[in-house]
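Every protein chain of the complex appears in place save one, which is left out.
Chain nomenclature is as follows: A and B, assigned in order of appearance, with residue numbering initiated at 1 for each chain independently.
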Amino acid sequence: MINQSLSITHPADTVSAPSGHYLLSLGRHMTILIEKHAIIRNIGLLILLSCACIATLAIGTMPISPKDVIAVLLGHGDAMSQFIVQDLRLPRLLAALFTGAAFSLAGCLMQTMARNRLATPGIIGIDNAAMAFAVSSVVGMGISLAPSAMALAGAATATALAFGLAGGSGTRGYRFIVAGIGIGAIAGAVTQLLLSQVSIDVANSAYPWTVGSLSARDPFMVNLLGAGIALCLIACLLFSTQFALMPFSDQVITGLGANIRHIRILALVLCVTLTGLAVAVAGPVGLVALAGPEIARVLARYRGIPLISSALTGALVMVLADLFGRTILSPIELPVGIVTAVVGGPYLIWILIRRTSRTSL
Amino acid sequence: MTVTTLHQQTSTHFMKSRLSADNLTLKHGKVSIIEHLTVSLPEGKVTAIVGPNGCGKSTLLNGLSRVHSPSTGAVLLDGKDIHSLPSKEVARRLALLPQDTLAPDGITIEELIRFGRHPHQSLLKQWAMDDQEAIQYALHAADLIGLKDRLLDTLSGGQRQRAWIAMSIAQETPLLLLDEPTSALDLGHQIEVFELIRDLSRQGKTLAMVVHDLPSACRYSDHIIAMKKGEIITQGSPKDVMTKELVRELYGVECDLIPDPMTGSPILINMKRVRN
Partner (left out) sequence: MISWFQTPPSQRPLFRVFVSALLVLALCCFCSLLLGAGGLSPQASFQTLLGNGSSDDQFTVFHLRTTRTLVGVFVGLTLGIAGAMMQSVARNPLAEPGLLGVSAGSSFAVALTLVLGASTATLTVGVAQFGALLGCLCVLGVARMQGQQNDPIRLVLAGAALSSLLFAITSLILLFDQRAADEIRFWVTGSVAGRDIQTLLSVLPSMLMAALCILYVAKPLASLALGERVAIGLGHKPKRIRAVVIVAVALLVGGATAIAGPVAFIGLVVPFAARALVGPDIRRTLWLCLPLGPIIVIAADVVSRLVAQPAEMPLGVLTAIIGAPVLLLIVRSRRMPTL
């Protein structure tokens, strides 16, 4: 059906795609360029991610063979494995997938905007504020809302405050970032204050919210996050040509006819929405936002802004980290935030002390 | 003083122009860099903006290309306020090559030039025949055919500057503004870039550039705008404008001017710093 109008053109006497791209012509006036490398990369990542997902569903205190897992996913399988896979493990897997993708996508956008690989939403204090709100909800303080909702409110409050105090996003979002760091410091202090005021048992129950964990997450928030990611990914695709201009200087961006303010504000809104929703599900697992885009950039050989690949690598990192945390010290379950910190930590130190190479990002 | 009064008459001549500034005031924070300035770029010519450091040359260029929003007055592109036109529409008529050219990492020449097509493309029209032709043309004009797959950061300064100019060429605009296109280039590369600019002008483009070197400004431009402290002190064709008095007023340098034996454009000799 589509074959009639859809043709992938190769060097011909008419229009040929620029090197390294496929040209998708839909009718006479609709043409879309697709990078060959991105297709291969993302398909590869998808395959890896599927394997990781199946492994996650299969491994646990009650091991289920990968074949059975696939059978259950296709709708057959015995009742027992169906219960374990669909009701116990699948929700957690979805939470890992969504939060990983969201953190990583948000990280990629903010790093690109600030031209600094350390500028991720978590490090500039959004995670901290969400944590403070969630902890305040767990600890009581006269509020008895669900911690997830509070975390979302915290992320939104921090962003609004940072944006208001900074008086806009500033050059490359710098003012916003510094305002965020300040607010994050206050939120961190408030969290410590809250934890020091209550009994150790209550402090322990707030613990998952301070390190980031995927066990027993609120299914409503997971679904909301899933929807949020879908919308944000669509927005990223729609504005991909504009986002691709972000690494240029302000003058070049304006000269090419794009509105920097709009691009930056859109990128910030996407970042904050994704981070807020993700923190509301899993708590602060900020290092994924640092590591996911980094892997994606390496895979993309530092070409362009690998938004989709970042989402995929983030999801992959999160799924693997959670799998690792569940199994390594079984029956003790390590929170996923701890695993990412321990694995991502040395890497972060490496970024910090490594001599700056030619890449400024 | 004499210079100012002498050339005020010539500047009032009517000039055909697509880009002009009317009563323009540009500020950095609270400091006015340029106040109530009216100027227009003659069509189809190369205009050189000269003046001492900090006189507002680059600010004027940024103002003309809508990067810097005016506090008062307006920049008119084809008779309309540039800020009232859609940004992409402006980018199809006016290209800007800024001084600070920061590029994404790992970008090749061809990819950089492709960004120049941004104003001509849209979400559902990402690649067409005209894009392909414009890029081929830009590669050709800037003599970069052989280098198109090289990474931008592996090139020499002159090649890199040509690549950026090629990006502006690919934008296919009738107007092109360049901010110090030859700064930090050695003599050979400077000439290369200036000759490219002259070629573009011969094809009917209107160009304006900020230049530091007076002899080059005289040699490669048709019109000179001399600025000091945010004001235009004189403008006109290089032969009319370039005088000992002007050099003294702009830079506080005493010199003699002799015509280039080959081209007739003025050359500065015997320069001495004097205190105004």
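In this text, a residue touches a chain if its C-beta (ideal position, glycine included) is under 8 Å from a C-beta of that chain, and two chains touch if they have at least 3 such contacts.
The structure presented is a predicted model; accordingly, all values stated were derived computationally and were not measured.
**Q** Of the listed residues A:Thr210, A:Thr273 or A:Ser310, which contacts the missing chain in the full complex?
**A** Missing-chain contact among the listed residues: A:Thr210.
**Q** With the missing chain put back, one of A:Leu48, A:Ile181 or A:Ile263 would touch it. Which one?
**A** A:Ile181
**Q** In the whole complex, not just what's shown, which of A:Leu23, A:Ala38 or A:Leu195 touches the removed chain?
**A** Once the missing chain is taken into account, the touching residue is A:Leu195.
**Q** Kindly note down the residues of subunit A that lie in touch with the hidden chain.
**A** Counting only subunit A, the missing chain is touched by 114-116, 118-119, 122-125, 127, 165-167, 170-172, 174-175, 177-179, 181-186, 188-190, 192-193, 195-197, 200, 203-204, 207, 210-211, 249-250, 286-287, 290, 334-335, 337-338, 341-342, 344-345, 348-349, 352-356, 360.
Here is the rule we go by: only the chains that are shown with their structure count from here on.
**Q** Centroid from C-alpha atoms only, then distance subunit A to subunit B, rounded to Å. What do you get?
**A** Taking the average C-alpha coordinate of subunit A and of subunit B, the gap between them is 43 Å.
**Q** Residues of subunit B touching subunit A in their complex?
**A** That would be residues 62, 65-67, 86-92, 94-98, 100-107, 110-111, 114-116, 118-119, 121, 123-129, 132, 135, 149, 153, 168, 171 of subunit B.
**Q** Which of the residues in subunit A end up touching subunit B in this complex?
**A** 14-19, 21, 23, 26, 29-33, 238, 241, 244-245, 247-252, 254-259, 301-305, 358-361
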